[in-house]
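Apart from one protein chain that is not included, each protein chain of the complex appears where it belongs.
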Amino acid sequence: MDAAVLIDAIARLIGDAGHVATGALSPIPMAAAMLARRRSGGRMRVTVLGSRRNNRFTDGAQELFDCAAQGRIDVFFLSGAQIDGEANINLLGLGDYARPKVRFSGSFGAPYLYMLVPRVILFRIEHDRRALVPRVDFISAPGWSEPHVYRPGGPVALVTGRCVFDWRRDERRFALRSVHPGETAASIRDATGFAYAEPDEVPTTPAPDAALRAEIRDLVRHEVTEVYPRFAEEFAI
Amino acid sequence: MDAAVLIDAIARLIGDAGHVATGALSPIPMAAAMLARRRSGGRMRVTVLGSRRNNRFTDGAQELFDCAAQGRIDVFFLSGAQIDGEANINLLGLGDYARPKVRFSGSFGAPYLYMLVPRVILFRIEHDRRALVPRVDFISAPGWSEPHVYRPGGPVALVTGRCVFDWRRDERRFALRSVHPGETAASIRDATGFAYAEPDEVPTTPAPDAALRAEIRDLVRHEVTEVYPRFAEEFAI
Amino acid sequence: MTESLSLPDLVARIPDGAMLVVPPEYSGVAVAATRTLLRRGVRGLHVLAAPTSGIQTDMLIAAGCVATVEAAAITLGEFGTAPAFNAAVRAGTIRMLDSTCPAIHAALNAAEKGLPFIPLRGLIGSDVLRHRADWKVTQNPFADAPDPIVLLPALYPDIALFHAAAADREGNVWIGRRRELAVMAHAARRTLVTVERVLDTCFFDREELVAGALPALYVDAVAIAERGAWPLGLDEEYAPAAPALARYAAGTLFPQNQLAGAA
Partner (left out) sequence: MTESLSLPDLVARIPDGAMLVVPPEYSGVAVAATRTLLRRGVRGLHVLAAPTSGIQTDMLIAAGCVATVEAAAITLGEFGTAPAFNAAVRAGTIRMLDSTCPAIHAALNAAEKGLPFIPLRGLIGSDVLRHRADWKVTQNPFADAPDPIVLLPALYPDIALFHAAAADREGNVWIGRRRELAVMAHAARRTLVTVERVLDTCFFDREELVAGALPALYVDAVAIAERGAWPLGLDEEYAPAAPALARYAAGTLFPQNQLAGAA
């Protein structure tokens, strides 16, 4: 897995958002947000939970959620131990709820933020049939809601270690947008447990050139390391 | 009117409360709370809105109301342009609501604090039939509530420039407790627009001796003047 | 990004008919901005006092800028009743939404949290409640026994306007312990702040100051207005000007004559 590809791909998805926030255990989304901010000429606001330097909240742990409800956060990142083809995410456990086979930490803010932040980017490096499943065992947060349910937010894309999917809200399914270098439409099909739309021609996710890699390395060293000290070594950036 | 009598009388009503708060435009209650705190050996907590020295709130203007709802305020003071025999108070206006003859500033926090603070002391210097009426024109806050209404708070006494009334909750009426020096049971009856219970023997509110007057003067000078700079002259303390 | 504007450009952001939320007299009132606003001839404001107001709302009423006032009280404090407010209520020339302090705080908290409504204790039996057709009394759905409780709709102001001692170079504003200002800014769609000065520092560089800063995230624009709360006071900066306030309370109902040119 080439972390720079993911960082660049996510930064493109962030685009020209006004305010991007990243949550716990999100070094790659954080690096991507830093890159997107640089591309905005510094106009983009980035809030990194767990950072002092990149966090201007002063109203306690609830401020992220209030801020999202106020419509002041455009982009947030969520993940899932399982993600299914309807964009439901499971952060809680595998098997029966009362007696799970595997228990994860819990749903954090997902049942709320997935509903309220306009553009949620799903991110999970592991891309296999255990992670991307036909149906999650537990819906920490649903991928879509009935029209009468208040939901200004929801998914826009799913980025994995192998590819980028767009979320097609009207069709309630993912669509393959691009495969990372080394992957093919067929290798994605093999590794994915849910059905999704696939274009006739599947583009390859752009691979950063040396200059962009240097830029990312610089951002990681100067910003990401504050929050994730071991990230640079771990991902060989 | 002898302000020291009122200050001493209110301090006795405060007794050994744990936390007393005073609101806007309340120099006499503030002085009384300072006196009660001194009598507690400094153990009593006093919160004076508008003071820096005697105010430890750090959560904004809502903290008083939250604090009251948490049960952390034992005694508060309210007044009324009109107060009636059921302890209803009117801070809003006289006459018809839509087109009042006289309009006052408004009900402030009374519709809430009167319901939530266990011991509300009503205080109004002017004691005449315009102030103490059979029925208020507008109920800013009611003196009593039906049993199914959540109401841990309510009135305990009414202190005026002429006397002290106790509130008898079970009887839903005031009872004359003591008349200030110079007043009589008959002079109170003349000046009061509502019916109330009257004991056969009406005690006189104690008049502070010289030592207590000096103590009050000292408290006013050192504490009350911070918030009410003109109080000492105005009330000749 | 927080914009730096002149005072006229700042108040130009307040359109006719806006719901304008303003702080109580002790908490940093943008009086200079208000004078500039009423000189501009703004019309049809819905002034929301959070939770009370005084000379600021009175001046706007006197100048004919106000359609609706929502407040727990409009008062000049020790200087007495607000003359223009008083006359307007008696004449029925403004729509008055009488409220109570905790109801306004709660309705702004609801907006801050994106809640469509919020419950509140107290209020039952008060004529304040009786005259509020937009408030509802409901049974507490978590209680088995009868337990009526009031539900308040959230209040989403268009604009929050206040005055503070200082902004830093990022547009963070020092509010100290005046956290009601943060609630206003969180709840409002736009926040406009006048300050005594803009500091060439960042409050976030000194951890002991951070808790007292309103982040620039909530501040749309800042304008410098020296002594911008005058004749009201500003914490640690200047005390209220009692003679000017007494003159106002005693004076004409046309504060343009009295205050508009006084700064």
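Per-chain residue numbering starts at 1, and chain names A, B and C are given in the order in which the chains are listed.
Going forward, a contact is a pair of C-beta atoms (placed from the backbone, for glycine too) under 8 Å apart; a residue touches a chain by one contact, two chains touch by 3 or more.
All values derive from a computational prediction rather than experimental measurement.
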**Q.** Touched by the hidden chain, restricted to displayed chains
**A.** A, B, C
Q: Just name the one of A:A3, A:A17, A:I83 or A:A141 that touches the chain not displayed here.
A: A:A141
Q: From the listed residues A:A9, A:M34, A:I73 or A:A110, report the one that touches the chain absent from this view.
A: A:A110
Q. Of A:G15, A:G50, A:G193 or A:P206, which sits in contact with the chain we cannot see?
A. A:G50
Q | Interface residues of chain C (partner: the chain not displayed) | A | 106, 109, 113-121, 136, 138, 140-143, 147, 149, 151, 153, 175-177, 179, 207-212, 235-236
Q) Can you name the residues of chain A that touch the chain not displayed here? A) 24-25, 50, 57-62, 65, 69, 91-93, 97-116, 138-142, 145, 148-150, 228, 230
Q | Residues from chain B at the interface with the omitted partner, ascending | A | 19, 43, 45, 56-59, 65-72, 116
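The working rule: only the chains that are shown with their structure count from here on.
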Q: Check each residue of chain C and list the ones that touch at least two other chains.
A: 182
**Q.** Per-residue overlap in chain B, given as positions that touch at least 2 other chains
**A.** none
